[in-house]
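Got a structure here, written out as C-alpha cells. Questions coming.
Missing here: one protein chain of the complex. Every other protein chain is in place.
Each chain carries a letter (A, B and C) given by its place in the written order, and its residues are counted from 1.
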Amino acid sequence: MKTTLSGRRAIAVAASVGAIALVLAGCARGGGDVAPTGEDTSAAVEPSPGITDTTLTFGISTPLTGATAGPGNCTVDGALAYFGTKNAEGGITFGDGKTRKIEIKSYDDEYNPEKSAANFNQMVADGVFAAGLGLGTPTNRAWREAAIEADVPQVLVMTGDPIFSDRTESPVQLGLVPIYQQEGAAFGEALVANGQPHKVAALYQNDDYGKGYLQGFKDAVAGNPNIEIVKELSYEPGPASSTPNYLEPQVTELAGTGADVFFQAVSVTPRVVENLAKAAAIGWTPIWFLPSNTASPGGVLTPAGVTETTYPGIYAVGFSEAAAAPPFAESEAGKAYFAAIAEYAQGPEQDGKAFPHCVWSWIGAQILEQAFEKMTEPTRDSFLDALYSIKGFDAQFAFGSIDTTVDGLPAIQTVSLQKFNGKGYTNVDVVG
Amino acid sequence: MNPFGTFIQLLVDGLAQGSIYGALALAIVLVNQATGLVNFAQGGMAVLGSYIGLTIGNLLIPGVGSTLGVVLGIVAAVIASLALGGVVERFVMRRFERAEEDTKVVATIGLLTLITGLVGLIWGFNPTPYPFFFGGSESLRIGDVSISVWSIVTFTTIVALMVVLQILFRGTKFGLGMRAVADNAPSAALAGIRVGGLRMAGWGLAAALGTVAAILLASKSQLTPNNFDGILVYALAAVVIGGLDSPIGAVVAALGITILESLAAAYIPWIGHDLKVVVPFVLVFVVLIIRPQGLFGRRAVVRV
Amino acid sequence: MGARLTLDRISLSFGGVHVLQDVGFDIEPGSILGLVGPNGAGKTSLFNCISGHYRPSSGSILIDGVEVLGQSPARLVHHGLARTFQHPALQLHASVLDNVLLGGHTRLPGDAVSWALRLPYTWRAERALRDEAVELLERQGLGWAARLSADELSHGLHKSIELCRALMMHPSLLLLDEPAAGLSHGEVEQLIATVRRLRDEDDMTIVVVEHNMSLIARLTDRVVVLDHGRKLMEGTAAQAQADPRVIEAYLGAPDAAA
Partner (left out) sequence: MKGYDAVVSNRWVRLGAFLVVLVVLAVLPLVADPFTNQTISHIAVFAVAILGLNIVMGFTGQVSLGHSFFVGIGAYAAIIPIRDWWGGPLAEGAIVIGFVLSGLIPGVLGLLIALVTVRLRGLALAMVTIALPTIGLPLAQKFSDFTGGNEGISIRRLDYVGADGQVHKGNPFAAGPGLENDQWQYYIVIAIALAFFALAYFLVRGKYGRAFAIVRSNEAIASSMGVSPYRYKVLAFTIAAVYGGIAGFLLIVWGQFTSSETLAFHHSIDLVIASIVGGAGSIVGAVLGGVFYVTVSQIMNGLQLSIYTTLVQGVVIILILFLLPGGLASLPRTIRRLVRRGAAGHSVEAGHAADSASGNTKTQVQPSEERNT
C-alpha cells in the first residue's frame, strides 16, 4: 500500500509541476513577444536596449586572465580611463541632445572562443547597447555572426582580421586597428622605394596575424625583382600551453641565409625581445621589421639591449604614438592619459605603457565618443550610421585622421613606417 | 654563417634552452622522489618565487647598489621558495598523502590555478625585465658560433645542480632516506626516518630549484605570470622520457628533446617549425611503449 | 565437478632471488589441499603463480589437463578458478551485495552498448544474479548485511563476503589465501563448516594457505609443506606435524607454528 501511495504522490507532483509550467509557458514568452511587433506608428522611437536618457552601457569581451591577460586588460583599461574622465566631467552629450554617462562592462573570455560566445549571450542579457574593443581574432569571430543575428553592434574590435571591416560580411561590425596586410604592405612599399636590392628573411606566426602581415608585404613587393624573399619560417602560436618557448632556432636558421632584411611578424613580446638580442649576438645585423604590437621602445627594444647602432635600422609600422616613448609622457595629452589610467584602470598593476593596447583602446573610446555625439536617436541603427560616417577626425595619439566611411578598412587606417632612433620612433617614408 | 655554423649554433642554443626545461624536470623528479607525486604547480611556484626575488631585489637596490641588490634578491627568492615549498607540502599536499593518484594530480593543478591567479593579481601581467647581475646579453664568439654569457651561466648552473642532486640522492644519508620514503613511507617511518621532514625538504628544494630556473629564464626573456606554462609541458615530457626517479635522466632528456626538436625543425622539411612541438611528444609515446619506466629509470616491481 | 590441478616443477625468481624452485604437486578433484610453511616459504607466491598474477620462470600448470601457464588471471577465471586474498580487498564504499555481485561478472552476458541501452536481457540477467547473490549471502548468514556499505563491517565479515564473492564465480577450483587470519573462534568454526560443505556438496577442489596448523589438520585431506621456495614434503596433516623436517623448518619461527 505504502508503495503505490508514494508512487502516486510522486507522479501527481510531477504532473502538477508540469501543468503549472505549461500554463506559465502559455502566457510568458509567447505573450510577451506580441506587443512590440504590433503597430509601428508611434512617433517616438523605441530606444535600443542598453541606453537610457542618462546612461549607455558598452560591453567588452576580452582576455582578462590567462596568457593574453596583459594586452587584454589594456583593452578595458584604456576605455575605462577615457570614459571615466568624461563621466567625471559630467558625461557625453549625444546627438539627440541628451547627456549620458558611459558604463563599461567587461567580460573575461580567457582568449577562449567558447567563453567569448557565452560572454556575448551574457552581454545581450545584461542589456549592453553595443560591444567591442575586445582583443583577439578567434574570440571575436566566435560571436561575429551572433552579433549580426541579434543586431548588436560589435565595433572597434582589436584584431587586424579584415572580415570585421567588410560591410557586406559584417554589417554591424567595424575593426579598430589597421588590418595586418596594411601594416605589412607599408613596410614593403618603403623597402621597394629605396631602390636597392634586398634579400629578405621572414619569420611569422602561423595564423591570420602572421600570415596577414606576410601577405601584405609580399603583395607590396610583388613584381619587384630587386627584392627576393630567401627564406620563410613560421611557428605555431597559441596561448598558454602551446606558447612557443623560444624562437631562437628560427633566428639562427634565418641568419644562415645571409639576408639583409628581417621581416618578423611575431606577436609575443618576450620572444621578440629574445630574437632581437639573439640576432645581434650571432652577428646577424639585418634591417628589422617589427609589427605594431611588439615594437614598444620601452617594452621591447630597451630590454633587448638594442641601441640605435645595433642594427642598420629597426622599422615598425605604427598607427599610434607609443606611450613608452619619452615625448608621449611629456606631452599634456600623455600626462592626462597616464593620470586617467592611474585613476580608472581596473586591471592589476596597470601602467598604461607596457602594451600599446591601452592607447589603442583610448583611441577607440574617442571614436565611440564621436559616434555618440553624432547619433540622433537612441538606437543601435542610429549609432552604427553615426559610427560609419566619421571622417577627418583627429584622435589623440593616432596618426592621421580617422575615416570610418571606407568599406573594407578599419577605423584607423593611416599607418606610418617608423624608424627607431634610440629613444623612440620617427616617421620615415623610405627604408634606408 | 655557413651551414655547419648554423648546425653548431642550434646545438649550443638547444643546450641552453634545454637546461631550463631540465631544471624544471629536475624539480619534478625531486618532488616525485620525496612524495611520489608529480607537481603540476612546479612552474607556477617557480614564477612566484622569482617574482618575490624581483620585488625584494628592487627594494634593496636603492640601498645596496644594483649588483648586490640583484644577488640578494636571488638569495631571498631561493630562501622564500624553500619555505614556500615546505609550507605547501606540510599544509596542503600532506592532506593528500593517502589519496589516489588522480586526486594528487588535481590537487597540484588546483595549486597551479591558485598561484597563477595570485601572481597575476599581485604583480600584473606586464612582462617585467629581470636584471642579470653580469653581462647576460654579452656573448663570446668562437668561429661562426656565438655563445652568450647567459647560456654558459644557465648551462653550468643546471649541470652543477644536477650533479649535486645526483650525489645527494645516491650518496648521502639524506638521499637514502628520501628514497626509502619514496619507496615505502610506512616502513621508512618505522626505521626511524623523519618522513614528514624529508618530504618538506624535498618540496622546498624542488621549489628553490625551480625558482633558480625561473630567474635564469626571466633574465633572458622577462618575467610574466605564465612564463612557465609551456615549459612545464616540456619538462614533463623530459621527466617521462628520462625516468621519474633519475635526475640525470631528466636533464639529459630535456637537453635531448630540445636539440632534437630544433634539428628536426631545421633539417626535416615536412616537420618544420610548425610541427616541431610534435617531435618530443611522439618521442614520449615511443619511449613509453618501449620502456615505460623511462630511459634512465628503474623498473618498479609490482606487488600483488 | 571439481577440477584437477597439477603443478609441475614451478620456479619463480625476482631479481635473482629464487622465490620458488621446482615445486610440483597434484590435487585430486573434490579434495582440500593445505599449503603450509613458515613465513617467506613462498606459499602466496605459489598462489599468485596458479592464479596468473605471477608468471613462473619455468614449469607447467595444468587445470583438468589443460596448460594454463602464462594466461592472464582474467582468462584463468574461465577455467573455473577463483581465489581470495590475504587481505580481502573489497569495494569499501559499495554495498556488500555489489561486492558479491562482482564475482558473477563473467556470467553476465552482453557488451557495453547492450548494458548502456539496458536491453531487457541484461536487466533480467542482472536480476537473476542479484537473487542468487542474496540467496548466497543468506545461506552464509549475511542476508542482513546485503545492503550495507562494506566499510561499515568488521574484518571477519569482510572475509566471509570475499568468500561469497569467490563463490559467485561458480569455481571448480578455489584458492583460499589465509582464510582464517584475524577471525574469531566462532567465525573459524563457521569457515570450516563452509569449506567442508563446498567440498562435500559442491564437489569443489580447494587449496588453502594457512598458518594455523590445527585448522589445517581439521580441514584438509592432504598438505604440501613449503620451505624456502622448495617442497619439503607432501602427505596428510598428521604426517606433516610428525615430520622432523617440518618441525625443523618451523623452529626458526616457533610462534608461527602455534
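Basically, a contact is a pair of C-beta atoms (placed from the backbone, for glycine too) under 8 Å apart; a residue touches a chain by one contact, two chains touch by 3 or more.
If you're wondering where the values come from, they're calculated on a predicted model, not measured in any experiment.
Taking every chain of the complex into account, the omitted one touches A, B, C. Checked against the full complex, the candidates C:V19, C:C49, C:A145 or C:V225 give a single residue touching the omitted chain, namely C:A145. Only one of A:T55, A:T302, A:Q346 or A:T376 touches the chain withheld from this view, namely A:Q346. Contact with the undisplayed chain is limited, among A:N87, A:S106 or A:N275, to A:S106.
Touch with the chain omitted from the figure is made, among A:N87, A:N119, A:Q366 or A:T379, by A:N119.
In the full complex, chain A touches the omitted chain through residues 2-3, 6-7, 9-11, 13-15, 17-18, 21-22, 24-25, 28-30, 64-66, 69, 73, 105-108, 111-115, 117-119, 121-122, 124-126, 137-138, 141-146, 148-149, 161, 206-208, 236-242, 346-348. Touching residues on chain C toward the chain that is not drawn are 51-53, 72-74, 77-78, 82-83, 85, 89, 91, 93-95, 97-98, 101-103, 105-106, 108, 110, 112, 115-118, 122, 126, 141, 143-145, 147-149, 152-154, 157, 165, 169.
Not every partner is drawn; the one left out touches chain B at residues 38, 92, 95-96, 99-103, 105-107, 109-118, 120-121, 229, 233, 236-237, 239-240, 244, 274-275, 277-278, 281-282, 284-285, 288-289, 292, 304.
In this section, only the chains that are shown with their structure count from here on.
The innermost chain, defined by the distance from its C-alpha mean to the mean of all protein C-alpha atoms, is B. Between the CA-based centres of chain B and chain C the separation comes to 48 Å, rounded to the whole angstrom.
Centre-to-centre, using mean CA coordinates, chain A is 35 Å away from chain B.
Note on chain placement: the centre of chain A and the centre of chain C lie 70 Å apart, centres being C-alpha means. Residues of chain C found to touch two or more other chains are absent.
Residue positions of chain A touching 2 or more other chains: there are none.
Remark: chain A residues 65-67, 69-70, 72-73, 206, 233-236, 240-246, 248-250, 252-253, 255-256, 258, 269-271, 273-274, 277, 281-284, 299, 303-305, 347-351, 354-355 touch chain B in the complex.
Residue ranges of chain B in contact with chain A, taken from their complex: 1-3, 5-6, 9-10, 13-14, 17, 117, 120-127, 129, 137, 139, 141, 145-146, 148, 220-222, 224-226, 229-231, 233-234, 262, 265-266, 272-275, 277.
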